[in-house]
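Missing here: one protein chain of the complex. Every other protein chain is in place.
== chain A ==
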Amino acid sequence: MKNIFLGVAALFGVANFAVAADGNVSSHIRILAASCAACHGHDGNSVGGTPVLAGLDPNYFIAQMQAFRDGSRGATVMQHHAKGLTPEETDLLAKYFAAQPRKTPATPMPLGDLM
C-alpha cells in the first residue's frame, strides 16, 4: 500500500511539471524548452541549419530523442542532450514544441560593412 502511495505521489510530482495551476505551461518546461533555442531558435523556430521543432509531431519528437539516447540515430551533440533529460521531460518537451506555431523567426542584421 505504501508503495502504491509513493507511486501515485511520483506520478503527481511529474504531472506538476506539465501545467501550472493557471493552466499554462509549467515554468520548468518553458525554461527547459527555451534552453534549446541556442541551436533550434526561439520556440523551436530554427533560423536554419537545425530541425524546426515548432509544430513537430510529438510522437516523432519522442522517438527521435529515444533514438539519440540509444544510439540508433547518429548525432553530433543530441545524444548528450537526450541522455540528460528524464522521460517525463522529453514527453513534455514534445508536447510543448508540438503546440508552438511555425513562423519565420526574426534575425538581427549584422552591422557588417558599416564597420
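Everything below uses one rule, namely that a contact is a pair of C-beta atoms (placed from the backbone, for glycine too) under 8 Å apart; a residue touches a chain by one contact, two chains touch by 3 or more; residues count from 1.
Operating definition for what follows: contacts and distances are computed from a predicted model.
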Item to complete: From the list "ABC transporter ATP-binding protein", "Ion-translocating oxidoreductase complex subunit E", "Flavocytochrome C" or "Multicomponent Na+:H+ antiporter subunit F", give the UniProt name belonging to the chain omitted from this structure.
Response: "Flavocytochrome C"
Response to the item:
Given A:C39, A:A63 or A:A98, the residue that touches the chain left out of view is A:C39
Worksheet entry | Missing-partner contacts on chain A, residue numbers | 20, 22, 26-28, 30-32, 34-42, 46-50, 69, 76-77, 79-85, 89, 105-115
